[in-house]
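Other chains of the complex are left out, but the ones given are in their true place.
Naming follows writing order (A, B and C), and every chain is counted from residue 1.
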Amino acid sequence: MTSLAGPVNQVLGEQILAGERSRSRRWRVQFMLAWLVIVAALVAFVLITINLDTQFIAKWLPFILTGVPVTIFVSFASITLAVILAVLGALGRLSVNPYVNGLASFYVSFFRGTPLLLQIVFIYFALPQMGLVLPEIPTGIIALGFNYGAYMTEVFRSGIQAVPHGQTEAALSLGMSGGTTFRRIIVPQAFRIVTPAIGNDFIAMLKDSSLVSVISVHELLYQAQVAGRPNHKSMQTLLIAAMVYWILTIAFSFFQARLERRQAVGDRSRRPGSG
Amino acid sequence: TGGATPAPSVAASAAATAPSSAPSAAPSVAPSIDPNSLLGKIVAAGKIRISTDPNYKPFSFQNPDGTYDGFDNATAVEAVKRLGTAVGKPIQIEWMTPSWDLITAGGWSGRWDISIGSMSVTIGRAKVVDFVDPYYYDSGAVAVPKDSTVQSLSELNGGKTFCVGAATTYEQWLTGTLEIVDPDKLPAPTDPQVTSLPTDNECVQAVQSGRKFDAIVANANGLADQVKDGLPIRVLSGPPIFTVSVAFALDKSGPDDKSLIEVLNGIVNDMHSDGTLTTLSNKYLQKDVTMKPGG
Amino acid sequence: MNGQGIVHEIHPVELPGPLVPAGAEPIVRATKIEKYFGRNHVLRGCSMTVYPRETITILGRSGSGKSTFLRCLNFLEEPSAGRVEIDDTAVEARPLGDRPRAERERIRKLRTDAGMVFQEFNLFPHLSVIGNLVEAPVHVKHVARPAATELAESYLEKVGLIDKRNEYPSRLSGGQRQRVAIARALTMEPKVLLFDEPTSALDPSLVGEVLKVMESLAHEGRTMIVVTHEMQFAREAADRIYYMHEGQFVEIGPHTQVIDDPQDPRTREFLARFLGPSRSRQAAATPQDEAVAPPPAVGPGPV
């Protein structure tokens, strides 16, 4: 019988691939063009309305940038504290002990229910009354850490709960104790689930850390204000601060995206749909 | 200083309705006001937007019923009343309360017309705002915690910790960036460790809560007020650390404000000479701060 | 690409099934469909001719390209080359997109003519059963809602779910969901029905009800193309079977040929593998069992 299959067209695939590649290249170029135009427009608007004093900026930029390490340090330290509190908080919220659970739920409710700015000010004034006179930076870290810890408690809790129940059942049916199951099976998977959320929270923290300037922590925003005020160029220095925050955010987002892609490689299933 | 003027108690609101018995030497404004000037706009709107910082008792604060009160506000009410007389049209006041940093930074984008809120005249500020003639003279003072052994400014040299309100002249004095026209200012302590909180109220509160500062630098009258209220601080005796003129301020980058300044200069001078300012000062501060020290 | 030159040739083995009236024109012509995913050449010149009232079954190993072929038929997947013609609406592959508006409309027409039933049902969860059915007639064919509802109800009746008309899909069993999906496709009164493994996602105990509906559709003479692993369905309901191997149809014919007496070695191997080591014994095992169990086995059937 005549062959059911025609001749196989080998060139076609390469042609299509090349076409798709050039299309996506064109798209990326146009996309970047759009950004460029918008950024240029923004810069033009700023130059027209704010009347940038480049000499002034050149003189004060190093001073303003001294705030960057403080911002990053405060953010890192706060997110670390927040993660610790969130792990404890999530354990508490999942506890069958009503008292532990009550404490954790109170913590979450209270710190999520009131403005961060107030918490910073309160903690600044309240800690010394409890006999704990910490310098401004640790105080700010505590305030940020407690606030974000409350939000992240819920993230962690839902991360733990997002681990399919089948995992717990499989571990238990192998004879593992509840504790071993939690530590060896649940937590590692939950951590993978919440990593993106931690990354996002860190990026948000970078900006919220600017609020601790009210208690005289010399971070980026504070430095910008100090540079701008006496010279009455606040708008310019704040603009610089905004740019620096933006660059930091983009840098960390980029870093985070890479990290997530790397993590995802192991997760991606070879054949979609097979279980 | 001129404590000799009789002090009839006039409330801020009352001041607005009080008959201006004072001789009005204000230049009667020409009917030809440039409509594009700040004055023209204010007259056309029949309204002036005044920025004030009601966190600054006794100069500016709010009452529980929401009304604005204090030396600055009473002065503003009287000045605007006289402005209305001068232009032949009553002018309403709209109070604005942006944060103090935003006021002192200039570049108001037309958000408000004038600051009548205890702004000290400094050379730096004069680059971004235009000042009217001073309506009072302010002096800074240093306070220490009640239990402190410090008695004089010289003991605060060499790396002591200070608390000040952010974006104030006191912060500038400490950091060595204060440039004022008035010459007599004391040298700031050497190598100060400065903590700047939103206002000096927070400083006092910080001390009260147990935070340790070697000293607080703030407005002498404000500190006196706080001592009176029983807060745990003590004001160092001795001459003021500096004295500075305090004036209404207008945005340099805003519409042409020359005509308005001219009118306001007249009004402020009238209020000096007819004793209105002294009266208000005595009412709110229990002393007269409207005379230039040594002048 | 070079679509102008595509001519649909009916391969000699593509004989119309027994139900097809003599001299009938084909209703589906898929011509030399090629499909690349990147460098992966998944379909290699697949052609298919379907006549009205025929039921076609596509068999083949997992990954051989069955779903891809079916999805190319209604352009859910853009073919890399080739042409699809359904009931006089012809569309050619344009692997790099950018179709003119008129051609996009032709694709919509083609999709309206080819109702698809998915493995995963894909019911609209935010709409009730009846809402699922009338959505497309109302918004695509611009049928008035009462008329669409009446039509929808007649098809719900056919699949035996008229009493569930106001339920939401989440409250139905898998078998019921798939029957609703079939009714939804039918309500558009398509010229041909495409099924992509409609029973694979079902609990074994729910497969029967869906197969029953599909068989009744086959027997009432609807044109259907069915990708399935249900050998029994292929055997009983299919007029013709296309066996796909690595992106090519390597054997075409009635089940008496393709399943019971495969010619192609790859088809033969598939049937062996597919049925699995334990299942392949099935046919042979029954007689043995009968030999062991003293009373002649009545079989698993009902009485």
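Simple rule for what comes next: a residue touches a chain if its C-beta (ideal position, glycine included) is under 8 Å from a C-beta of that chain, and two chains touch if they have at least 3 such contacts.
Predicted, not measured: the structure shown is a model, and the values here were computed from it.
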### Query
How does the whole complex break down by chain label?
A x2, B x1, C x2
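FYI, only the chains that are shown with their structure count from here on.
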#### Entry: Nearest-to-centre chain - CA centroid comparison
A
#### Entry: chain A and chain B: spacing of chain centres that average the CA atoms, whole Å
43
### Query
Of all residues in chain A, which are in touch with two or more distinct other chains?
none
### Query
At which residue positions does chain B touch at least two other chains?
none
### Query
In the complex of these two chains, what residues of chain A are touching chain B?
121, 124-126, 128-129, 131, 133, 136, 214-216, 225, 228-232, 234-235
#### Entry: Partner chain C, residues of chain A touching it in the complex
1-2, 4-9, 12-13, 15-17, 19-20, 23, 271
### Residue ranges of chain B in contact with chain A within the complex
101-102, 104-107, 124-125, 127-128, 166-167, 172, 175, 177, 194-198, 202, 205-206, 209-212
